[in-house]
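The complex is shown incomplete by one protein chain, all other protein chains being positioned as in the whole.
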Amino acid sequence: MKTFPSPFCFSGGIHPAYNKDLTCGEAIRRLSCPAQLVISLSQHLGAPAVPCVKAGDIVSGGQRLADAAGMISAPIHAPTSGKVVRIEPAPTPLGRPAPAILFEPDGRDVWESTLDPLADWQTHDPRALAERVGAAGVVGMGGAGFPTQVKLSPPADKPIDTLIINGAECEPYLTGDHRLMVEQAATLWEGAAIIRHILGAKTVRVAIEDNKPDAIRAMETALPTTLADAAVCVLKTSYPQGSEKQQIFSVTGRVVPAGGLPMDVGCVVENVGTTLAVWDAVVNGRPLIWRTITVSGDAVTAPANFLAPIGTPFAALVEACGGAKGRIAKIVAGGPMMGFAQAALDVAMTKTSSGLLLLSAARVPGYTSQPCIACGRCLDACPMRLMPAELSQRIEADDIDGAEQTFVMDCFECGSCAFVCPAHRPLVQHMRRAKAVIIARRRAAPKKS
Amino acid sequence: MDYVLLIIGAVLVNNFVLNRFLGICPFLGVSKRIPTAMGMSGAVIFVMGMAAAVTWCVHTWVLAPFGLQYLQTIAFILLIAAFVQLVDIVMKRFVPALHRALGIFLPLITTNCAVLGVAVMNVKAASGFCKSVVFALAAAVGFSFALLIFTGLREKIERADPPRAFQGVAISLVTAGLLSLAFMGFNGLVK
Partner (left out) sequence: MSDWLTPILWIGGIGTACGAALALAARYLSVEEDPRIERIANELPGANCGGCGFAGCADYAKAMVTADTAATLCPVCNSESSAKIAALLGRSVEVSERKVAVIRCGGNDSEALRRFAYNGIADCAAAAATGGGDKTCTYGCLGYGSCVRVCPFHAIAVADGLATVDPRVCIGCGKCIPACPRGIITLAPAAASLHVLCSSKDKGPVVKKACGVGCIGCTLCVKLSDGAISMEGFLARVDYSKPLTQDVLVEKCPGHCIQKIG
């Protein structure tokens, strides 16, 4: 059985207009290296990487530029050969500036890597392979940027039996993962096999939403007969099907406990892009230095999917798409649901930049927020089964303790509630504010034994 | 069966706060937060039950035999006041946190017309000891029921932004009125 429909679907969810037809038919184009790259040292969850080069250094492509700082961190490598101009703070897509390496490619693309290609990875120790993934700077490319080595090294008391490759790509406009599945299906299956070997899992599932029939066909056709217990699981199209916890439920029916992690139910979920990066790191010995990014929106002349080096300024991506079309009302790094609005195009892409959207005023209507009318639409929409109406009222009244009691920490800010709210309340912003206050309180509170 | 109808009657159909309009003072005063309201409910149930018992005893064995029914009001107030003061002292000693939370409202139960009302109603209905106490407890449960519902509503109103003219007690009273209207729906449930 190569393909089967998912037996479950999470409760809630929304169906925004997807607008994927702008780019889902466009093959991924390799972007020529721009004149300058701004490589942020904070491209992953955890501590920023520590630079191991200094201003003026000449480096080769693949050479390490910064080392991981601690366990929850990842190293950063040069996307191509060139010179380190200087190291200084630069704006990031998240808004806060972070130290970054200003890099000038020399156009010669001289390559040097400290990782050997491993065609016979099946014979290698899983732990060594996981270390290789960490040394290659692979992080979760679905958006969170969690260091993949840590994810692939669960503690011994949490055995993993199911590996799910996340091909849902539920965000509107984004089609990078979709194209990767269509164009590199065979490689993707090998990457999945490598990850399965590292985790020691039994089952492999590639989860794809049913609005990508060509990707499903491509993955089905490329499924190697030698790969045991592997199949494509077709998910009902619903946002946020691409979220870990929701996807685990849709594919396996298991519920990750509140405050828990996928490994608590024996699962690991890896994004399509991350899987290919793992394959690249193991089989070719290449670190994570280039990634797929979708540039789309109705204010872009020619929307497209690119394979671009990390550190590419957003302005260079827009130029490669023929420039902006008309007046840009909003710039979003990522998808429109969970992405971050940008003030200007002077930011550079990172390992977690999956999309860049330029939207015209027609797509970004102004709105004024009003008080909650207790209609309950948000309760229907929330995939985590929270009560956004009650939560937002409590947070607005500064009752952060009350919000904590009503499980605001389980909110992963998908935006489904804000999408359906008829009063146009900034619900996600309320949740973010409460979570920031609670995290700050937990950090400040002295640890009591 | 008699008792079941009596309880339903006291709790829902003829709710002491929402139909008979007794005990409005603590109803409005202690309905700001659920934990305080629950504490108050407990105190009222206890006081009303004991007050009904004590007043029934005094009425049956002192006032009636000696033809002193006209002293009913004075005697009942005396007993209820002393009893609530006793509860106040005991609470301060054994549950100081709750005592601090209820603050001024504990003495308010003394002059609470609901407690006196239940005692007088028992005399009027000439019920036996058991029935009097059950009626008093049911009335108190009805009071607590209305109080807790109202507190929940009030906690939500706290967060809302009514027009200037309605802010504070005004919107609470309007809400209480609406709650009272809602409880009228129970009319005819018990004949």
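Structure notes:
Note that the chains take the letters A and B in the order they are written out, and that residue 1 is the start of every chain.
We take it that contacts are C-beta pairs under 8 Å (C-beta built on N, C-alpha and C of every residue); 3 or more make two chains touch, one makes a residue touch a chain.
Note that the structure is a prediction, hence the values are computed from the model and not measured.
Of the listed residues B:Ile8, B:Met38 or B:Leu79, the one in contact with the hidden chain in the full complex is B:Leu79.
Contact between chain A and the unshown chain involves residues 91, 95-97, 340-344, 366-367, 396, 426, 429-430, 432-433, 436-437.
Against the chain not shown here, chain B presents residues 58, 62-63, 66, 68, 71, 74-75, 78-79, 82-83, 85-86, 89-90, 92-93, 96.
The rule is simple: only the chains that are shown with their structure count from here on.
Touching chain A in their complex are the following residues of chain B: 156, 158-161. Interface residues of chain A, counted against chain B in their complex, comprise 371, 393-394, 396-397, 399.
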